[in-house]
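In this view, the complex is presented without one of its protein chains, the others remaining in place.
And then chain A:
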Amino acid sequence: MNVLCIDTSNQPMSIAVYKENELAGEITINIKRNHSIQLMPNIEHLMQQANLKPKDLDQMVVADGPGSFTGIRIGMTTAKTMAWTLNIPIKTVSSLKLIGASLLYQNGLVCPFFDARRGNVYTGLYRVLEGEINTIEDDCNIDMASWLTQVKDIDEKIFFISPNGENFKELIEQELGEKAVYVEQPFQLPRASLLWKMSQSNEESPIHLVKPNYHRKTEAENNWLKQNGEGSHDERG
């Protein structure tokens, strides 16, 4: 199998190529740059390094969110369009699970999170055991203070891991004390190469229907719901 993996759901951009089931290469860039400019030239470069043509690809894997709305869409549009036009399957993996997978051989609880501004985070809770990572609490959009209150009573060490979580480091240590382990660089960056393994237990996504998992409605929809009552017909789910 030749597989192209993409994650652009936050500031870091990570792409990986598998050639005949072996990891041929991976590029991870953690610099504030425009994914729309960077992604495709880097894919081309990595594919050239692996001596692969687009038509040699057998599968696409993409991180489908949560994260920056625009960022997720750039990776997803690229993966989706390539999967469609090359007529190959596409699979998706949570961007949070991908970050959590950085600790795949460190047994225990992992809490990956992304700063969603104004005290909010996208987060979830995962358990890592012998190279497997499983969901304990589903990905969600929540204010960090409430989330920490929720996980505080778990009587176990939790690894907090985030590519942009510096603002919450103090709060986490203050709330959870010794139980919290704040994962430092470079382990907090996404590695697209992990996407393929993460995706293996997932179903293939129907190409036309695959879309980002934003975990958050738009401002306009929230305001509309406020004015028209929460019970109103929900546009997009």
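Assume a contact is a pair of C-beta atoms (placed from the backbone, for glycine too) under 8 Å apart; a residue touches a chain by one contact, two chains touch by 3 or more; residues count from 1.
What we mean here is this: contacts and distances are computed from a predicted model.
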Quiz prompt | Among "Thiosulfate oxidation carrier complex protein SoxZ", "Ferredoxin-NADP reductase", "Electron transfer flavoprotein subunit beta" or "tRNA N6-adenosine threonylcarbamoyltransferase", the UniProt name of the subunit that does not appear here | solution = "tRNA N6-adenosine threonylcarbamoyltransferase"
Quiz item: Where the complex has a chain not shown, which of A:14, A:78 or A:94 is the residue touching it?
Solution: A:78
Quiz item: Given the contact definition stated above, which residue among A:49, A:70, A:107 or A:146 touches the chain not shown here?
Solution: A:70
Practice problem: Quickly run down the residues of chain A that touch the omitted chain. | Solution: 34, 36-37, 39-41, 43-44, 54-55, 69-70, 73-74, 76-78, 80-82, 84-86, 207-209, 211-212, 214, 218-221, 224, 235-236
